[in-house]
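As you look at this complex, bear in mind that one protein chain is not there, while each of the others sits in place.
Up next, chain A:
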Amino acid sequence: MMELTLAIAIGCLTGSGVWLLLRPRTYQVVIGLSLLSYAVNLFIFSMGRLRVGAAPVLEGAGTVNPADYADPIPQALVLTAIVIGFATTALFLVVLLAARGLTSSDHVDGREP
């Protein structure tokens, strides 16, 4: 059930993201890219397999069974991807504003078709 919910959520986010990415207005493109990056972040997270109530960090000394713990690497990857995605989206927004100011149009080609 958990897998199905997450898969549907990723699918919805990706679908809306791709649709918005193909739209002609720059703002729609930004929102589309953001939705896509959310979907990708969830996807990376799910690649560590979905676990409930398992800690990602090994506790105690001695031999431990890795199967009792969640995989920490996808979580670390997600953090990096979130930070990078946030920065690049902010940068894209600045360019969007510059394009809006220079061309006085919010069409992605800088002029109305």
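Assume a residue touches a chain if its C-beta (ideal position, glycine included) is under 8 Å from a C-beta of that chain, and two chains touch if they have at least 3 such contacts; residues count from 1.
Throughout what follows, contacts and distances are computed from a predicted model.
One subunit of the complex is not drawn; among "Multicomponent K+:H+ antiporter subunit D", "ABC transporter domain-containing protein", "Phosphonate transport system substrate-binding protein" or "3-oxoacid CoA-transferase subunit B", its UniProt record names it "Multicomponent K+:H+ antiporter subunit D".
The missing chain lies against chain A, touching residues 21, 26, 29, 33, 36-37, 40, 43-44, 47-49, 66-67, 71, 73-74, 77, 80-81, 84, 87-89, 91-92, 95-96, 98-99, 102-103, 108-110.
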